[in-house]
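The structure that follows is given in the form of C-alpha cells.
Some chains omitted; the rest stay in position.
When the chains are written out, they are named A, B and C in that same order, and each has its own residue count from 1.
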Amino acid sequence: MKPSKQRKSTKKLGKPGTVKKSGLPAGSLIHVGKIKTEKTRIDVIEYNATSLIEKNQLGIKEASAYIDTSEPTWLRVTGLQDTQLIGDLGKAYGLHPLLIEDILNTGQRPKVELMKDYVFFTTKTLEISPDNGVISDQVSLILRKNLIISFHESDLEFLAPLYERINLEESRIRNNGVDYLFYALIDIIVDNYFNVIEVVAEMIDNVEDQIFSSPEENVLDTVQQIRKELLFLKKTIFPIREGLSTLIRTDIPLIDPQQVKYLGDVYDHVIHIYETIETYRELNTGLKEVYLSALSNKMNEVMKTLTIIATIFIPLTFVVGIYGMNFKNMPEISWKYGYLSVWIVMIAISLFMLFHFKKRKWI
Amino acid sequence: MKPSKQRKSTKKLGKPGTVKKSGLPAGSLIHVGKIKTEKTRIDVIEYNATSLIEKNQLGIKEASAYIDTSEPTWLRVTGLQDTQLIGDLGKAYGLHPLLIEDILNTGQRPKVELMKDYVFFTTKTLEISPDNGVISDQVSLILRKNLIISFHESDLEFLAPLYERINLEESRIRNNGVDYLFYALIDIIVDNYFNVIEVVAEMIDNVEDQIFSSPEENVLDTVQQIRKELLFLKKTIFPIREGLSTLIRTDIPLIDPQQVKYLGDVYDHVIHIYETIETYRELNTGLKEVYLSALSNKMNEVMKTLTIIATIFIPLTFVVGIYGMNFKNMPEISWKYGYLSVWIVMIAISLFMLFHFKKRKWI
Amino acid sequence: MKPSKQRKSTKKLGKPGTVKKSGLPAGSLIHVGKIKTEKTRIDVIEYNATSLIEKNQLGIKEASAYIDTSEPTWLRVTGLQDTQLIGDLGKAYGLHPLLIEDILNTGQRPKVELMKDYVFFTTKTLEISPDNGVISDQVSLILRKNLIISFHESDLEFLAPLYERINLEESRIRNNGVDYLFYALIDIIVDNYFNVIEVVAEMIDNVEDQIFSSPEENVLDTVQQIRKELLFLKKTIFPIREGLSTLIRTDIPLIDPQQVKYLGDVYDHVIHIYETIETYRELNTGLKEVYLSALSNKMNEVMKTLTIIATIFIPLTFVVGIYGMNFKNMPEISWKYGYLSVWIVMIAISLFMLFHFKKRKWI
C-alpha cells in the first residue's frame, strides 16, 4: 500500500458519516454515508441439512414473510440507500427505530444490543482495495429465531467462500442453526482484518528500509499516515471487542452454548489484532525516532566535512594572504627559500590539523 | 476556525467561573460567570398529543404553579443573573440549596444527581460562534413528574429545531412524556458537539497542509492552541459521560425503560466524541513532530548549501591566494602555462568536490 | 508568583517532614516539621442556635472536659510543638497513639480513618504567601459526637470568614450539628486550593507570553519549577480525593446523610481541581515543546543569515583572488574592459544567488 497521494482527511477519520442533521428527531431515517450500490436489494437463502432454496431481489412483501420461518433463513439486504424499504422491513420484523437508524448511519460505532427476541450486532468490515487502500463498510446483523437479517453497505466480495460453503450439503453451516451462520459471518469479517494488518506491517517495513537506505528523504509524512491508519483501525476494533465480549459473557437463548465457544475463538482473534495494532503503533513511534536520529547523523556528517575543509584552509589562506601584502619592508619576501618555507609551514599546519581530526575520529 | 489572535487564557481553561468567594457559606446564591442575557426570563410550554399551551415571561408566582401539573410541562429559565428569582423558584420546587448553587455557578463540572423526587443534570453546550470560536454555555435540567425545568445561561439558537418539533402534533415529543423531552434536550446538546469536533478536525487538516506546503512558518503556536482546545473539550465531555452512565445504569422511576434506550444512544454518541477527541490529541501530537522534522530538514538543506559552496570555494581561494604572494623567488609565476595550469588544478578540485557530494547524495 | 530564586529542593518535595527517627517505636511523639507558632494553644467554642461561649488558651484539664459535651463544641489546637500537651489531649479523648503520631508528623499523607466512636481526617491546606509562594500547612480533624477537635500547624488566616459565620446566630453552622462544621472546615480548605491553582495558571500564561515575545531567553527553568509545583499539588490533592471518597461512600453515624450531600459537593470540587492540575501538567509540557521549537526557529534564522552572506561572498572573494595572482602571463589583466567584466560577472553571480535564495524562501 503506497501512502496514497491524497492524505486521509482528519475529519473523515474522526466522524465518518455521523452527520445526522442536528435537531432531527431520533429515528428519522436518512442514509448517512456514500451510496455504494446502485439499488437496495433483498435476497434470501432458506436452508437445512438437505435442501437449500435461494430467492433473489425480493419485494418488501416477500421479504417480510419470514418472521416465523421454521427453517434456518438468511435474509440479506445489500445497499442502504432505500431507507423507506429498510424502514418497512424493520417494522415488519419489529426492530427498534433507533436500531434502524444505526443500520443506516454508516458512521455508527460498532456495538451489540440484546433485545427481547433478537440480537443486534453492527460492525465494520475492512478490505484492501485493488489500489491497496483500506475500504471500510458497515455490516449489521439481526439474529432472530431461525432467521438472520444482514444489512450490507455494499457487495462484499470476501463473503464468496461463505456462499460456497453454504451450498455444500456436508458443510457445518448447513448442519447447524442460524447461530452458527451468525458466527460464520462475524468470523469471516474478522479474518479479513488480518489482511489489513498485514498491509500496514508491510508499510512499516518499507519505511524502515527506506530510512536505513536513504535517510535524507522525509519519511515522516508516511509515518504520520501510518499513525492515522493505525488510529483508525484501533478506533474500529476497540468497540468490536466490547461487542463480542458482551455476546460471549451474556447468556443469550438464541445462541447455543456450543456456538458461544466459536464466538470466543473470534474474540481471541480480535484481541490478537488489537494487541498487534498496539505493537505497530509503538514500532511506528520508534521509526520516527530512528529517522530523526538518522537525520541528525547526516547533519553531523555535513558539519564535519565543512569543519574539516574550513579549519584546514582558512588558516592557510591567511598565511598566503600575509605574503600578498605590499609592504615595502618585508624581509621574507626577498629570501631565497621564503616561498619554499611558506609551503613547508602550510604543509605542517595541514598535517597537524589532519592528525588532530584523526584523533577525534572525525575522519 | 482561525486560531484566534487572543490566546485562550490558561486560567479560563482551568477554572471557568468557579471563583466562589472563599469562606461564603454553601448555598450563597451568586451568579458566577459572564452575564450573557439581559434579564432572567421564565417561559413555559404545557403540551400533550393534542394541545399545546405556551406562556412567556412568567412571574415567580405563575412559574411556581406547575408543581403538581398533570400534563407534560417544560419550564424554561433563560439567563442566570437574577439569583433571587432562581433561588425562589428552586425553593418553590423543593430543590436542594447546593443544586441551586450548582445551577448558578457556570463553572460547575457536569454531573447528575439523583434526588428523591427529581433528577438533576447539569452540562455544557458547545457551539461554534459566527467568528468560528467555541462558545460554552451551561444548561441544567430538573426532571420531575410531568415537569422539566431547564436553566439556560443564554438563548441557545441550536434548540430551534426542538421548538419546531414540539409544535408538530404528530411529533414523538408530543406523544411521549417529559422523559422523552429530557432525552431530546440532551440529544440535541450532544449532537452539537459534533460540529465543534468537525471544526477542530479542520484546524488540524489546515495545520497539516501548512506544514507540508511551507514548513518554515512557526505553526507550533497553533498546535498548542489546538491542544488547549482539545483539553478543554476532553475536560467537558468526560464528566458528561459519567453523568449519562449514571442515568442509564440506575433504575430511575421518572424515566421510562423505553426512554433509557434512547439515552443509551446519546451515551454512545458521547463515547464516540470522547474517542474522537483522544484520536485528535494523538494526531495533534504527531503534527508537532512532523513539523519539527520538517524544520530539521530545512536546516539540513541550508547547511548543505553552505557546506557545498564553502568546501568548493575555500580551497580555490587558497590556491589563488598562493599566487598572489609577492615572493621574489616564485618560479611558477614566470612559467608560460602557469596561469592555465592553476585553472586546470582549480577545475579539477571543483569536479572532485562535486563528484564527492554527488556520491554522498548532497546534491 | 515569580519562580522563587531559591529552587524548591527535590528532597522537600519528596518527603516533607517524615524523617521519623528510624527505629523509634510507633507512637513516639515527636513533632516533625518546622515550628510555625510560638506556643501550642487550645481554644474552644461551644455553640448552638441561640448561644455561643468562647474560651481561649485552655489548660489541658479544661480542654479535656468536653468529652461528653451535649452542645456542639469546636476544640481548636493551634501549633503542634507541645507534643506532651497534644499527647495528653489525645489520651483524654481516647485517640489511637498512631493517630496522634500522624497529627504531629506534618509530612503525613492526607487520609481518613474511621474509628469506633470518632472519625479522623488529616489534610493539607495550601495558601499563597505574601511573596506569592505556596505555603502548605497540616490540619487534622477529629469528629466525635457533638465535638470537633482540630489540630492546626499554624494560625490559618483564611479561616477568618468561618469565625465570622459562626458568630452569626442565623448562620447555617449555628443551626446545625458539628457534622456541618466538619464540612464547613473541609470546604473552606478546599476552596483555598483554587487560589493556588489560579496562581499556577498565571505562571503558565506568563511563560507562554515570554516564549512568544522573546524566545531566546531560557524559560525551561521556570517550566521545570512549574512542573515541580504541579507534581506537589497532585501529590497533595490525590490522597484528599481518596479520603473524601471514603467519607462519602461509608455510612458514618456521626455524619447526617443530609451533610453527606455537602461533602459530596466538596468532593466534586476536589475532582475539579485534580482534573485541572492534570490539564495544566499537559499544557506545561506543551509549553516546553513550543519553547524548544522557538529556539530551533531562531537557530534556523541565524544559520540562514550566515549561509546567505557566506554563499554570496565566498565565490566573489575567489573571483577577486584570481586577478590578484601575480602570473606574468595573464591576458585578462591587460584587457581594457577586464576590470569591468569582473564586476559584471560578480554582480551576475550575486543576483543568481539571491534569486536562488528567494526561490527557496530563505529571504
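Some points to look at:
The rule we apply is simple: a contact is a pair of C-beta atoms (placed from the backbone, for glycine too) under 8 Å apart; a residue touches a chain by one contact, two chains touch by 3 or more.
Note that the coordinates shown come from a computational prediction; the quantities given were computed from them, not determined experimentally.
Shown here are 3 copies of a single protein sequence; counted across the entire complex in this file, the number of copies is 5.
Operating definition for what follows: only the chains that are shown with their structure count from here on.
Under the stated contact rule, the graph of chain-to-chain touches is a line, running from one end chain to the other without closing. Its C-alpha atoms superposed on subunit C, subunit A is turned by 145 degrees; the angle is given in steps of 5.
Per-chain Cα centroids separate subunit A from subunit B by 26 Å. Separation between the centroids of subunit A and subunit C, computed from CA atoms only, is 42 Å.
For subunit A, the set of residues touching two or more other chains reads 324. Interface residues of subunit A facing subunit B in the complex, by the touch rule stated above, are 7, 9-11, 13-15, 18-20, 22-27, 96, 98, 102, 109, 111, 214, 216, 218, 220-221, 224, 227-228, 231, 235, 238, 288, 291-292, 295-296, 298-299, 301-303, 305-306, 309-310, 313-314, 316-317, 320-321, 323-326, 330, 332-339, 342.
Residues 158, 160-162, 164-165, 171-173, 183-184, 187-188, 191-192, 194-195, 197-198, 201-202, 204-205, 208, 212, 261-262, 265, 268-269, 271-272, 275-276, 279-280, 282-283, 286-287, 289-290, 293-294, 296-297, 299-300, 303-304, 306-307, 310-311, 314-315, 317-318, 321-322, 324-330, 360-362 of subunit B are the ones touching subunit A in the complex.
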